[in-house]
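Below, a portion of the complex is reproduced, with chain positions unchanged.
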Amino acid sequence: MPATTDSATGDHGYISDKDRYLARLKRIEGQTRGIHRLVSEDTYCIDILTQISAITSALNNVALGLLDDHLKHCVVGAVQGGGAEADAKIREASDAIARLVRK
Amino acid sequence: MPATTDSATGDHGYISDKDRYLARLKRIEGQTRGIHRLVSEDTYCIDILTQISAITSALNNVALGLLDDHLKHCVVGAVQGGGAEADAKIREASDAIARLVRK
């Protein structure tokens, strides 16, 4: 999975199926814009909360996908490279996981 | 986004300090647009995850604020009105809380 559709110049071209992520993020951006409209129109609170839960779920899924890519590419690469780099990558990953779990 | 601005004219004008919510949601929308850019630029995954955690935190805070407003206004109003309406409102609130907690 070498890839990198256009940002071939990026240092971290590890994201598999980047177009799919970008499409999902576009959708999430539209959903947050939708929440703004719902609040400005005094939509019933419970309906707004349902939308917010949908967005946080979608964001969590993006995060979990990126994390999986990270483990598969960056962490594996660092381990194969050996040395302190691998330890540092795993520490970073663990910290990111903790932030996702604790929210 | 025409909106009513004056919550007094809304159907569910229960949201306290609506302008503050709208400003926070604008900021969250900008942050999700930022994630899209980070992915398209192949930014280092861990930095993207940090941003996503910040957005889900911000969305959770909006949701918790709206829920508090909901309890204070809709639920209290329904209880004062009496009858089955109050039960229905509390059931809805409990379901929304469960969605937020389980994500």
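Labels for the chains are A and B, by order of writing; each one numbers its residues from 1.
We adopt the following convention: a residue touches a chain if its C-beta (ideal position, glycine included) is under 8 Å from a C-beta of that chain, and two chains touch if they have at least 3 such contacts.
The model shown is predicted, which means the values in this text are computed figures rather than measured ones.
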Assembly size in copies, with 2 chains present: 4
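Rule of thumb we're sticking to: only the chains that are shown with their structure count from here on.
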Centroid spacing, where centroids are CA-atom means, of subunit A and subunit B in whole angstrom: 20
In the complex with subunit A, residue positions of subunit B that touch it: 1, 3-5, 7, 10-15, 18, 21-22, 25-26, 28-29, 32-33, 35-36, 39-46, 48-50, 52-53, 55-57, 59-60, 62-63, 66-67, 69-70, 74, 92-93, 95-96, 99-100, 103
